[in-house]
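After this line comes chain A, so read on.
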Amino acid sequence: MFNSRIFSIVRKEFVQLFRDPRTLALAVVIPIVQLFLLGYAATSDVRNISMAVWDQNKSPQSRQLLDAFRAADYFVIDHFVGSTEEYQKLIESGSARVALVIPPDYDRAVLQGNAQVLMVLDGSDASIGSTALSTARLVGQSFATKILAEQASINGRSALTPPVEVRTQVWYNPDLDSAYFMIPGVIGMILSFITTILTATAIVRERERGTIEQLIVTPIRSWELILGKLLPYVILAFVETFEIIIVGHFWFGVPVRGSLALIVFTSGLFLMSSLGIGLLASTIANTQQEAMLTVMMYNLPSLFLSGFFFPLEAMPQALQVVSYAIPLRYYLVVIRALLLKGVGLEAIQSEVIALAIFGIVIMTAAALRFRKRLD
Partner candidate 1 sequence: MKPNDLTFEHSNVQTLVHAQNLHKHFGNNHAVDGVSLQVKAGEIYGLVGSDGAGKTTTMRLLVGALLPNAGEINICGYDVAKQVEMARSTIGYLSQRFSMYEDLTVLENIRFFAEIRGLSSSEWLPRSMEILEFVGLAKFIDRRAGLLSGGMKQKLGLASALVTRPRLLLLDEPTTGVDPVTRQDFWQLVVKLVANREGEGVSVIISTPYMDEASRCHRVGFMKAGKIIAEDSPSNLRTRLNNRILELRGTPLKSLKQIAIQDEDVEEAAAFGDKLHLRVKEGKSNIVIARLQKQIESQNLNLISLREIPPTLEDVFILLTEFNHD
Partner candidate 2 sequence: MTEPVISVKNLTRRFGDFVAVDHISFDVQAGQIVGYLGPNGSGKTTTIRMLLGLLKPSDGSATVLGYDVFKQAEEIRARVGYMSQKFAIYDDLTTLENLTFYGGVYGITDKARINSTLELVGLNGHEKTLTRELSTGWRQRLSLAIALVHQPKLLFLDEPTSGVDPTARRAFWDLIYKLAEDGVTILVTTHYMDEAEYCERVGVMRDGKLLAMDTPTNLKTSIIKGDVWEVYARPLEKGLEILSALAGVERVGLAGDHLRTISQRVEKEAMQTLLISNGISVDKIERGEPTLEDVFLSLAR
């Protein structure tokens, strides 16, 4: 199957790639940049929520409540205020996200068992708001339980235990570090973006420069031409994959639990779709710009509907259905499972089959459209 004609195309592509520093930089540097951007900036973890406190009680009891909030690790008490207007201003300006108001008779009410505190939340950023809300509730409940238990022991009764306790265990990513979630995603994104763009433009560039005409009139066969043009980008894509895995592992500490062979195999299946899309775009576009736009029309929706940024479960039903038509969706499941969970083939069987089907269908369609002719 592999012959000297294909090899001569592959070698030519590499020589050209290495002589074009911009494309090479795009291919090698962009994955790392993306990785760092998404690994650090795009974190969806909510920590260090700024909190304003209006403690009208100033008793040991109120101080205990504040300690409980501090201990929860989600809040930082930045401001002590003395009026409603003050915390209102802080929340409006964004200096504080939440405000805790402790009434003047708080210590007495605690002893009577009917204390109330007011928590004011800035709900404009939904993710911060909801984290603050649920954390505040949890802090409140566990603090209340603690007080009950203390009071019981003071009254001489045996220690009270709550009737139901939910114990949580977080698997694979015990610290719920979102870099763990992002980095496998970056692999998927890079394999999809860079590969489609480079493949499409590499072929369209030959059309733009007129060299395709010279290629077409040689006795080379269509499939040899396709294979020769695509192989360098397959190699490049794998280089990028390992580049991300290595940096992700040693810098961000993302585990690599699954087998490398399986990672290469499934990535190869996914690449077939990306290369096919690039090839397909090259049969539609006449200029490199058109080619870029065409692959972007595929890449952007596929990124948003793949579960890269937002969990699929959170999407409306109709969009969830659409997401089944997106190869990246399956690949993200597969690569996350392989890196983080270290699963075997059985666990990701259906996704792998889906990837294989997509790859074969898209590639065949592209190869059929790519005729070795000028009309």
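As a working rule, a residue touches a chain if its C-beta (ideal position, glycine included) is under 8 Å from a C-beta of that chain, and two chains touch if they have at least 3 such contacts; residues count from 1.
Inclusion criterion for the candidates: all candidates are chains of the complex that A comes from, given by their letters.
Keep in mind it's a predicted model, so treat the numbers as computed, not measured.
This complex pairs chain A in touch with one listed candidate out of 1 or 2: 1. Note for the complex: chain A touches candidate 1 at residues 4-5, 7-9, 11-12, 15-16, 19-20, 209-221, 373-375.
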